[in-house]
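Working notes, beginning with the structure itself.
For this view, one protein chain was removed and the others were kept in their places.
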Amino acid sequence: MMSLYVPGQSWLHRCPAGVKFVLLCVISAVLLAMHDLWLLGLAFVATLMLYASLGPQGVRQVSALKPLAFLLVILFLFHLMTGDWQQGLRLILHLGSMVLLANLVTITTRLDDMMAALRPIFQPIRFLGLSPSVPALAVALVIRFVPELLRVYNALAEAYRAKTGARGSYRLIAPFMIQALAMSENVAEALSARGGASGFEPAGSARDKNAVGGAAMKEEIPS
Amino acid sequence: MGFWKRKTMAKTGQSGLDLTSQPYAVFEDVGLEMNQTEILQGVSLTLSEQRIGIVGLNGSGKSSLVRLLNGLRLPSTGSLKVFGQPVGAVRGQLPRHVGFVFQNPDHQAIFPTVEEEVAFGLTQLGNSKEDARVAARALLRRYGVEALADKPFTGLSEGQKQLVCILSVLVMDPEILILDEPMSSLDGLATRRIAALLRDLSQKLVMISHDLSLIDGFDRILWMEGGRLKMDGPPDAVLPAYERDINLKAQAAAADQASAGPL
Partner (left out) sequence: MTDRSVVQIAFYAALIAALGLLPPIAVPFLSGVPITAQTLGVMLAGVMLGPIRGVLAVLLFMFIVALGAPLLSGGRGGLGVFAGPTVGFFVGWPFGVLVTGMIMKATKSWPVWLAAVVAACVGCIGVIYLFGVPGVTLITGVPIDKVLIGTAAFIPGDLIKAAIAGLVAQTVSRGLPGALLSRA
């Protein structure tokens, strides 16, 4: 539910996430270095064709540009007024292709696969004495918390309306925070009760002494 | 259970835990203090029975007592040994042998989907993600709820949530299962189904309950009051005494209110 991923079987879906990610970085860098209007126009058309290669469903995804459209028009008008319409067009083509290309990777890659592809960037946290599974745990916790937070807020807003007849107000945010924080404290305890964020480690490790709550962050750096 | 691969070290008492020790827990004059408030005082107990129920009024210290058993809190005074070892020394190892199910399922789920939630305990024990996923599904199937596997946890009914919470702890195959009012948000039918599930478990149980009918078949009942152990014995001795006490307190409160006049 919480992903822009569009399920499908296209060649881009089958392409490994890591490859797509690296290609995106390379192509974006090349685009940034390009200034020729014709070349940029060609790149933009090529990007649109990539979307078209995904079928009608893909073409519909070009709408990812919509939130940006207003801003792009303003920018174009600005450059038009300052007498440099070419600069304006270049900007639209630049931003349009880069946003669309990046979005193309997003809509054809499952969240899990993207996570797995980006895992290497988390290797350094080993040096902090943390298990490399901690980032994945944190991501899962966020995805679990978001609907729970909305539920807590909606329950409060309902109670508020029942008493005052008014719609949600900024005044609900502080009580919302207190209720939601209490929920998160309980989840932290439940996590400890099932072995903690880094999982079980062989006996005798530093973790044994301060695995559950309480201990300061620094204490866990292995000697 | 134990039909999946687990790390060979998982069950051996590598931290000096003697998992067959009888009694499994020994409290000696245990006190607990938090934020300068005394929560438990002078609790001495040896626990070895298969099923132990805990009763007591709100705030009497039941939850605090059971939190000591798997190291969520450490005693401030006295000594507590679980599986023959002082809890302070084996705190990191205890959760795998002493499972804990909390009162409110919404406050204990860690993962967005049911399958991830159940599989987590197994990856904690060192199993691969894939093995854990397969085993989690097998467990869900065993309890007839495989269809829930891909559902978001937030979308389940209360009974389903609590079942998933219990399974997500059972999957680690703990020696002892602690349940802190697990049925309090369940309807009558869900309560009975969970009670039946618990009846068939091989684990030793320690369960807090305000519904006395759920624990009257247990081996032993502890009655907590004001942070102390008020009574300890078989259900047919403790539960009637506890009920009498509640009735007396209710009458006294009613009399107070009557003498104070209308609100």
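Letters A and B mark the chains in the order given here, with residues in each chain numbered from 1 onward.
Please note the rule applied: a residue touches a chain if its C-beta (ideal position, glycine included) is under 8 Å from a C-beta of that chain, and two chains touch if they have at least 3 such contacts.
Being a predicted model, the structure only gives us computed values, none of them experimental.
Considering the intact complex, the chain excluded from display touches A.
Listed here are the chain A residues that touch the chain not shown: 2-5, 24, 28, 64, 67-68, 71, 75, 78-79, 87, 91, 95, 98-103, 105-107, 109, 111, 114-115, 118, 128, 130, 134-135, 137-139, 141-143, 145-146, 148-150, 153, 167-170, 173-175, 177-178, 180-182, 184-185, 187-188, 191-192, 196-197, 210, 212-217, 220.
Heads up, the rule we're going with is that only the chains that are shown with their structure count from here on.
As a whole-number value, the distance joining the C-alpha centres of chain A and chain B reads 37 Å. Those residues of chain A whose C-beta lies close enough to touch chain B in the complex are 1, 133, 137, 140-141, 143-144, 147-148, 151, 183, 186-187, 189-196, 199-205, 207-213. The touching residues of chain B, when paired with chain A in their complex, are 9-10, 14-16, 70-72, 88-93, 95-96, 99-100, 102, 104, 106-112, 116, 120-121, 123-126, 152-154, 168-169, 172.
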